Structure formats: structure tokens, C-alpha cells
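Written below as C-alpha cells is the structure these notes are about.
Every protein chain except one is present and positioned as in the full complex.
For clarity, chains are labelled A, B and C in written order, and residue numbers in each chain start from 1.
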């Protein structure tokens, strides 16, 4: 015995465009992983390297959203077949050693947008430096916290039937919401299709039929952006095609519940260590329609009394009453935290960035008391290096500035 | 010094109809509480005693919803004035000693309804026996847990201006949603008005203008149904009128995030110990629009790895795609848990009751990945006396039955 | 069904001397409890009411140590026989409603003593007021915390063989340690024997052979003073005699690991709710020599980062090196905390009292690195209403005084 390192199933380069890297969206697959094998998989950040470690948000403003979500994989998992479940144990997630930083962005309302873009339409950015388990940002001083590091996206490929269900139901949404002044969903898009080394006809088919990876979807998970899917978690994923075709990417050093600014986690390039186990016939045994997971044991703990909880209701900022709308309530909830924290000298954009990536707890409290939903957001006070408790008189400090775009 | 008990600011009787008890909805107020005083306040259950400890849900089916939410109070808090904040420290909550049981109900779709009433329209009920910090139910065997005991409702009275805002915006909702086959909000209602000893003209005014207590509301809190507002929590409440006019009621032995069956917590009569402190000019100092709170330190802890987390997406049970609708996602999320637990022999109604009252954790995960919201529900496995982990092959057991209504 | 209170197996009076109360040390027993029954049992404080709610420690100085540990019971548990295990589920512990206060004492070195009596020989006292789950003391300002409420003593009666083993081995200790200027153990003592209504010959026998309840003992538990044996805990107790003869007492509102000042917990009169279950043949099945327990789920949580941990080593205050002596290390450990906290204005006696009763965590760290044991004490910072973290420059405040004896 003696030395024995864990195998890398894929390595990425930080010096090459994502579109040129063979292990990203490899078609038909980027190699095979054994049942019960543990491997390391490297991932680029979700923008494929479009965002730089600097003090301008021009790159965020100009991000090309047809060139994102370059996932590593897919991988064939031996013995996996439709109806099985792929158990994914996340044994570790780490930033790439030679890129110990990440970013949080607010997209322009005109290019990507976010949860509060009606109120905060401008692009903005914060760079986060990693210090072991901690991170801090020169763009949001006074804050430092341990990351709840996790992948934003993981899942197995859809079958043709599942894919066609997706395309159909999202097309319907688009067609019935054309009156809205918003992009409500993104259909397949031939522009900048990345399909690895696939031949042209496959590439074309991908462009015409391939589902966009922006949303998570009930049938397979995908971009769920679950902040607690951290080290030690075990995810149960439905298998829809032979070999499972597992992909992973969009690694986050940390995220708040909701990931509200859309590019809201602390996005990073990194490496994830996974053990893959096939549970034969698992979908029927578990009666599973959507993935489930069991969190790992090593989440940062603050103690319940070290949170301030804010309440949000489904009455919007114009005073309009909505009917049991948890989305409206959660948006109001975010605004309540912004109002609270701006008293200390932070700009609204800094707080918007912070709520996106710090480990805030977003809960459904009451969802049946017509007409109001009540949601709550728990803000951990120990991520601040000064006392933000409500009994303390706030002092407006010079909190510098997050990065903005040039005008 | 020596013996010195805490003063009871109000006591209720279990032998008298709620409508006849002087301390409930006393107008103009049921006595005065000093700034910094600690008092005990007794409360009836939120149905005012309409539900019995038996094995039939007839009482749930026939509940008179004009006779509920009999709150204890209001109390005048000395020195409190509009613009202040009333700090409410919940020092303890206990069931009444001579009624050591509570109930969870599913209202009939035709009389109250609930979060899943399109799918589960029938009335049902579970009785819970209290065993110190624990509770268990003969109607849902195999389950036992420590209560996260709390008040469903607390708040200060609205000013006339606030009240008129409420009535106006909820009336608008009702008028614009008349096409829906649902009650979307409840306007003031003269039927069974309970206004204590108020003279007839006041009673009439209350019937015509008084807001219903069903919804929590952003301006004062109210029926927020926040499961973590338990022993040791500190709530910061806006004061809108002189004396604050604080009321409290709807005590819960336990509740799950969402309180999904509407009569969903473990409803009980009980006593709450509160310390009241006035924070002069607090609303401006805190920039407060809605209440905030700091949880107590004694919540039951299971450890992160002792939850199964389920995922929910905003695609409804008919396969229809909704646009970033967290309410739809949370409903699907509940259905995923029901599908999982029914494999052990529980009926769907038993699980619906259980999800309403057990300490499930309902989170917003991703709320920006168009068009899907992803919510998660964490189900604590240690509330079951058998192993429900996904690696265990489920065995269908005889789980008895919850209480149903006679037909 | 309907109303149904839990049965009281014993009630105490606060107006009668402990020695006159029938339910304390009743011989042969104070009634029978069914297998699987839940009962409430009231207990006097461990001094039997000798200590008053006042500002003098004269009562502590003059305490009569032959008149303490009046336990409630024993109770016969139906079906319990030698070799069984009695499972004791502590469903709740509460102070008596009409005595919402407790005390912590430092005994005089000449009458009881304590862990640090060589350094702090004087009697002292702090009175604690209960505020729901919290407590605070006028004698130690700036401190407030949630109690980890528990019984200091519970256990089943020894058999004659076990009793004789105890008396023999403790007599040996006494005889071999007569050179020490200390009481090292207390033999049976006829003075002030309390044996309920037992006839004189039995009383005499008790006085001559009955074990003192001061120490916990491996064969049955007894006065273990385990701070985490709180609400919801389940204890597995060996049964040595028919009927088990279970006794309980010495209730604590809170205690620190070690209970260092001897009368160190927050001692109180109270009521404990217990479910008793007999596990037939349990001692053999569990291979049990000493009790085990499983803590309840509702302990106060501070989060790991909200403790300051101090280190103690087995080099005593005179610079003498001891060989792997954890007791010496823990004593030094306590002194380190006293030195730290006195910088804020507290007297050493105040801190000694505080370390005895606040939820400090006392750990064995390394016990094999010859010649030093390293112990650690975790001091929760959130029990203070000012910031005691080491990066904060301490300010000496007026911290008043604990109660001392008149001279």
C-alpha cells in the first residue's frame, strides 16, 4: 500500500477559454466512473472565467449569458440505468489552489437581472478572498465568514422524453407571458452552443433542443442552488438515461438562501470530491419525483440566538396586496434587511450583494393565513466584526464601495 | 424577600365560552402593564374551545370561523407611544396544567381550507398528548418530538390610519380576484363580533371596520405563525397607538414551517410569560417597517445530518410551469414529502397533519433561476421511532388512522 | 377523554421542615409507580430549605450538613427486580411556581468546603431569580443565561451487598488518609438521621449503615451532578432491589461542569416529570456497571465560536508538578478563568460562584502526555451582557458584591 491519491476524473485550466476545454459539456461523455468510486472533478466558475479580480463591474455588465454554465462532464457511471438512483456523496469541495478568490455579481436589469432588479437595476460586483475556511471582501468591509461551500449545479442528463416535457412546458410559459416586460424563461438557443467535440449535426440538435441549465427542474435537480449541499452531503439523483451522464459545476464558496442577485453566490473555480454509488431501482423504492439530500455534519454553526430574523409579507413595495405569494413576501423580506443594514453605512448594493452570498436563512413561516404569506430571513450577526444587534445604536461608518460599472 | 410569584395579567377559564371571558378582546383594554414588567398571560386555543379531545373530525368540519382568534388583551403598556418599539421577551410558554393536550386540524375545503385543499379537501384531525417537552398522538403512531412551543399571534393594535390601509388594500385584492373559486381575503365581518364589554356603537364599528386577525400584516406582525418564536425569543414590535395595546394568543405546542393545514400547528390553551420593555423612538432608530426577532437559545437540535431534505419546484401537479412562484414550489415540496412517507403505511392525511405541526424546516433555496423557484423541506428523522432514512427499505406498517368526520 | 392531568406521586411543602415531610426518605417507600407511568414528583432544595433569599451568607456558613439531601421517595416501581434496568425519561423539570428563585453557595472551608477552598475559604452566596427559561442574580450583575435544568441526584437503592461494598471501601479510604487535613469521605452518621416513619430500630440501622448521599457511586449513579441531564434526557439505571426503590432530589436550575463550589449549582425546590419504564434483564443485555444516559434535544446552544476556552495543566499553584492528575489540572483551569474575569471588576468569589453554576464546559483534552494532563474550560460569552472577548480591552466596572457572612 502506501501513497495512493484520489483519481482526477477531470481537470480544468485557468488559462484557456472554457469553450476550448474538453472536459466541459463533453459529448457524448468525458469518461467513465465506476460504481462506488471516489473521484475529484475540477470545475470552472459558472461564467467560464468572464469575471476578473478587479474593481470594476464592467465585466459583470457585459457578461455574455450564452457562454455560461460550462459544466464538467457528463460522466458515465457504470451500471447506472433509467429508474436507478445515483447517490452522490460530496466528500469535499475546495477552491482551486492557485485561484483563492471568487466573486458575487449583480447583473444589469437589461442583461440577466436579479431578484430585486426593479429597484436595483445597475451592475455591481464584490471580490472575495479566501482564507482557509473563511472569506472576506475589500468591497464589503466589516464582514467575514466561514463558507458553506457547495456546488450550485449537479444532476444527471434528461431522457429525450423528459427533455421534450421541459421544452414544451417552458415554451408555454413564454407564450402566455409575452405581455410581461421580462424574460420569464429561456428556450433552447443555438448561439454559442458548447457541445464539446460533438459533430456538427449533434451540435445543431443541441442548439435547437437542448435545455438551458439556468433553472433547476423537478425531474433531475440541476441548478438548485441549495446552500446547504456542502461537504459531507449525500444527494439522491434520479437516473433517466443509461450511464446516468452526470454533470457538475457552478461551485459556490458560499450562498444565502435564494441566491438573490442571480450571480449571487461567491462564484469560484474549484474541485469537488465525490463518491458515486448506484442504487438499483431506487426511483420506485423511494417513490421519487425530485431529488432529495441529507446535509453533511460540518455546517458553520452560530447558535440560534446569534441571528436577527426579519419578517416579509406579500404586500409589495407599492402597497399592493398579493394573494399568498411567497415570492413577493421574500422580496419584501430582503428589502427589510437592506433597510436595517444601511443604517451602518453600507450602500444598498453592498447589502444586496451580501444577502446573496452570506449564509442567511430564508424560511417559509406561515403560508396559509390569507392573504399574506409570512417569510423570515435570519441574518447571522457573527459575520460582522461590529455589533449589529438591535439594542445597539448604529453608527454610520465609511464602508467604502462595491465595484460598479463605468458609465 | 422570600416567595414572590410572577403576576398573572390575565387568566382564562376552560369552562366558559371564549366569548364570555373578559380578558379576551377587552375594549378598550384589559389592564395595564408596567415598562420592564414580567407577567403571565393565559390564552385559550385559537378556536376558543371548539375542538374536543376525541376521535372524530366533525368539530373540525363544523368549526365556526367567525368565532376564532380570541386573543388575550389588549394590554396598555405604560409609556409606550406611536413610534416606539415594544420589546417582547418570551420568557416561557406552557400548556395549561389541566389541559395537557392539543390538536392539529385539516379544515374542510368548504370551510377554511388549507394549503393542499385542492388535493385533500376532507376535514381531519389529530390529538396530541403532552409529555413534558415531548408530544405524541394516537392518531399518528410512530412519531414523537419535542415541541418548539410559541405563540402564533402577537402584536400591537393598528392606528386608524394603518387599519384603513389594511381594509383598503385587502378590499382591492378581493375585488380583483372575484373570478377565483376561493376566498382570497376576509373583510371586516359584523357576525359574532367579540369586543369585550364595549358599548354597542363601538361593537358595531368593530364589526364594520375591524380587521380580521387571520393574516399577519407587515405593519404590526400579528398572526405570523413563526415556529421559532419560542422560549427565550425577543420580538421587536412597532407601536402605532398610545399604550401599544398589545394582544397575544393562538399558542402552539409546535408547528412546521408554513403551518400548511391552516389549523396546522398543535393548537393549545396555555400561558405565556413575557417581559415588556419600551424602546423609545425605536421605529426610527431601527428603520423598522415590519417586526424583527431574535430566537431563543433552547430550540430542539437534531444535527444537520439528521434531516432528509426534499426539493420543490414551481411546476405544479398538472405539469404547468409557473414563473418564479415560491408558493407553487412549496406546495410541490410538501407533496414530495407525502409521497415519501406514505411508503411506510401512513395515510396522506396523516402526513399532511404531520407536516403542519412537526418541526420541518422550509427554506427558499434558489429564487432567481428562471422560471423555477427551488424550495427545500427538511424532515427531521429523529421524530420517528423507526428508521426512515432513504437507504432503508421501507416496510408498510399498520399506522392506524387520524380522525375523520362522519359522512 | 378531555381534561386529564398528570398524577403527582409526591408533593412537598415550602412551609414545613424537610424532616417532617412524609414523602422524603420514606421508609420503606412512598407508594408505587406503574411500569410505563408518567408522574410528577416534587422535591425540596438539597439543603432542605436552610438557605434564604437574602443578602447574607450566614446561613451558608452555618449550614447543618447532617440535614441535607432530603430526597423524594423512594418509590416502588412495579415489576422492577434486581438485574433489570429502570429507564427514567425526564420529561420536564420546573421550579416550584411559588418559589421562583434559587441559590448558589460557597461553603466555608471549615464546614463543607469546595474545590477551591484552599484559596477561597470564606462562605459566600448568590441568589438567582428565575425569569422563565432565564435566570439572573443581583449578586453577580452583568450575567443572564438560560438554565440547563436538571436533577443533581437520581438513582435506585443499593442492595445490602452493594451497600456493604460502599461502606467498606470508603472506610478504607478514610483510614488510609487520616494524615490529610481534610474530610475525604463521610461514613454513616447517626446524627439527624431522616428515615421517614421508620420504626426506631430501622432508624438506628440507617444511622449506622446507611450510605451518605454526597458522592455519586458507580453501582447506581446517585449524586452525579451531570449538568446535561436536562429536559428530555433518558437515564438507564441499574436495579439492585425488588421495586427498584427510586429516589430523586437536589434539583438544579443550572450547573457548570464540575459544580465546583460544592453547593455550586443553582439549587432550587421544584417538580420533575418522569416516565418510568422497566427493561427486564437490562443489566446483562447492556453489560452495565454504571448508569448511562442520552441527553435531551433542547439544550441551550451558543455556537462553538461563542466560547472562550481556557487551558489547565497538572502543575499546581505552588509550581509543583503532578503526575497525570486531572483534578489538579481542572483546579488550575478554574483559576485561569477567575484571573481572566476579574479584569472586568468581578470579585474572585463572584466568579467562583459563577463558574459553579453557569453552563461552562469542562473537558479532558489530553490525559496521556506525561506528566501533564490538559483540561479545558469553555466559557460561553453570551451569558454576559457586555463583550468579554479577548480582543476587547477590559474595563473595570462596579460589579457590586455577592453575599458574604457577617464576621
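Throughout what follows, a contact is a pair of C-beta atoms (placed from the backbone, for glycine too) under 8 Å apart; a residue touches a chain by one contact, two chains touch by 3 or more.
Quantities reported herein were computed from a predicted structural model and do not represent experimental measurements.
In the complete complex, the residue from C:30, C:115 or C:384 that touches the missing chain is C:115. Between the chain not shown and the residues C:28, C:141 or C:295, the one that touches is C:295. Screening A:299, A:314, A:332 or A:347 against the full complex identifies A:299 as the residue touching the chain left out. When you scan C:59, C:92, C:131 or C:257 for touch with the missing chain, the hit is C:257. The residue from A:31, A:52 or A:319 that touches the chain not shown here is A:52.
Residues touching the missing chain, restricted to chain B, are 301-306, 382, 387 (touch as defined at the top). Taking the complete complex into account, residues 114-115, 165, 169-170, 172-173, 177, 183-186, 214-218, 221, 223-228, 232, 236, 257-262, 264, 279, 285-297, 299, 303-305, 307-313, 315, 319-327, 330, 332, 336, 339-340, 342-343, 361-376, 378, 389-391, 393-394 of chain C touch the chain not shown. Contact between chain A and the absent chain runs through residues 1-6, 14, 38, 52-54, 90-92, 97-101, 131-134, 146, 231-232, 273, 275, 296-302, 382.
The rule is short, and it goes like this: only the chains that are shown with their structure count from here on.
At the far end from chain C, in terms of centres built from Cα atoms, lies A.
Between chain A and chain C the centroid-to-centroid distance comes to 50 Å (mean Cα coordinates, whole Å). Chain B and chain C have Cα centroids separated by 39 Å.
Shared interface positions of chain A, i.e. residues touching 2 or more other chains, are given as 303-305.
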